[in-house]
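The complex appears here without one of its protein chains, the remainder shown in place.
Think of it as A, B and C in the order they're written, each chain with its own count starting at 1.
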């Protein structure tokens, strides 16, 4: 079991006042909060180790390099990759997806087809649209059912021999729905297609094993799992990453430069051009260590409890509609009340010190599907409490009443 | 005048022990150290403001957005750009250069020529080689003279009507030489060519005014000017940035997404896909504020004093050769002693707690020019002292003696 | 005709009467509800202000050296706020609109609606009002 009041002490921001009341932070799906353990890891890096890595032979640089590469091991172990060099540090999920989309420019042709789903984040749509524009390939879309789940029958029928790639999020950031990615991957592989999973939401809420999933590429952002901004990772199977051209040119990613010929370095450096976000990477691994010290099982159980508690109470509110109200989801609730605009609800909740996200959540196709301007999205994390949910429910009721 | 002993108190790492002696950090050209003011700005962001930006309407998100955008103003003002939206936040110099090199893919053709110099950092060579490979255009190289300066006559003769772009560093990271970029830019403009200046080293040591320089693109990294890792900026003139296609697809950089058609957002968001390095950007502007509080004029004068002091003493050492020993340079000294391998000198200096960089400094063509395996590079910053230089000179002498 | 500053001061005074934020918001909501809705044909994309989380449409016309603004939104609090903006700006001449310093929003405590973000539309809206004024001024 998890001691939430003890955990909350690790998060200085949770003691903050907003609009003269205690902050209630329910915008965790946008970005999670940062515990002292991570803040200190970053500060200590600058206070004790800061130095450019890989190229230096002095002690400070050796220290920094070891801490940076040790972070790669921590992340590799946590996510169950086969090798350290399969973990490429990025500036976030979006960056990771773009490394792959630009890397595929040469190997995708106008005869090929790519599959995304209707519930993807824009970051997992736009790069593929850009790729299709450049290569003439075709983007096909797995529709969602009205309960928000993927239409798996439609997926199966979209999976023709022309399909080279399937791009799918592990968990929908808007609906919280956990997709059956193991099944999606297995079907794709049987069809000879590769799969990239957008794990921006998945990585933060349960433990995953990349090798068991047998996924080809997996991307995530540190800032969604108690880590710092500006860092994330791209996982790819060695042989696939090796077959891609480098993404950016620069220092670190080359082994030999002359004006006649330049040789690229091996993985992972081939994709890590320039001075990386060293402090960010170290903060990222501190975040993974922190979450593991709490235990992903505990997190999963507790967040489910919060979700069920909030869902049950919300459902009692007049004219509420919850989108994606199914069983297999993470602690994210997207809803609307009657015809009230989500931003009206959000503005009033903000006055109560409650931070929720409102709008399209970078998933305009979902909004188009339900024909709504947006939703109010409350997303809970393991440091939230049931009494926060009580206050939230109360505030939602008051907001609804004010709006009349 | 600048009070270096007062300043040093701002940098916790400068009190560190390395190999049982006081750290002497002379690897500032690789990365600068971070003052408490910057470390605190980052920590405080996570403790008080952390939230995803731009898309949220709650108070925390509004605060974070304002701090982020205020950082853009600080950087715009410091560097003298015309508009905030001409400052694009990147993950560093390398990233900035790659945004442009990938953006030019469509507008450069096999008839065009591009110019770089022999003294560029790999980050300002490899992306252009990649661009040439993709477009069939030709890369021409301004050679350097044996004193390390650019061969300006050769530059003028390379500047033919076919030349679309000139890529040049403001200051050489290996030699410290300050290039006559105003002259280079003016000549290029007369020729109808655009200029990108790699300011990784320039931005840190003197004040620049982008509008006066009339430069087309300018890139730099925060970690070289007392800022955090993983952040930098790309400046571009509005009309040029507007004419480029977006670099990465994702959240933030679009204004409308459907599966039929996606519209891109305006500057600067068009180039800032995904959740940015929010804490890093805020730390970056804190670094600019910090350096301005010391005063760039003071920094310039003091660093010149350190440079002259060290150069004079070093020159007295037997069989020393300094590369790029000219007047107009920043506080960087690259040297070799006799036939000793730079890494041997560096390893021994490290035992004395002195951090210098050894090797090629990501400028292999310079090494090829001088036909050497590398250099020892000592680079001073405004928080270094003459007594550190004394210890360094002593240690260099001892190293040379040990190596026999 | 009152000046822009006079109207702003008046609004600030009105809001000073409210004891807490919920009364202010209730007032904004009421204002929003009372602002007439656009007919469908004015709710067109060319009148839409980019950079609003809720949709805001702004229409203007120019007669006798005076700019008339009309606006609508799909969110009610936004509608309330823009009804205040219309009260401030509509009926003024382009020069006064262009030189106006808008401080009432902060002073009545609606700062969070002012964040420098594309998603929150108040700044975008004021900018659009000024763009209209500029266009009319240069037409003269």
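Quick note on the criterion: a contact is a pair of C-beta atoms (placed from the backbone, for glycine too) under 8 Å apart; a residue touches a chain by one contact, two chains touch by 3 or more.
Quick caveat: nothing in here was measured; it's all calculated off a predicted structure.
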Chain not shown: contacting residue from A:4, A:62 or A:317: A:62
Contacting the left-out chain in the complete assembly, out of B:22, B:344 or B:368: B:344
For chain B, residues in touch with the removed chain: 19, 340-341, 343-344, 347-348, 350-351, 358-359, 373-374, 398, 402-404
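Throughout what follows, only the chains that are shown with their structure count from here on.
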Per Cα centroids, the chain farthest from chain A: C
Euclidean distance of C-alpha centroids - chain B vs chain C, Å: 44
Averaged-CA centre spacing for the pair chain C and chain A, given as whole angstrom: 37
Rounded Å distance, chain A centre to chain B centre (Cα mean): 31
Overlap residues in chain A, where contacts from two or more other chains coincide: 19, 343, 347, 350, 358-359
Residue list for chain C, restricted to those that touch at least two other chains: 53, 112-113, 119
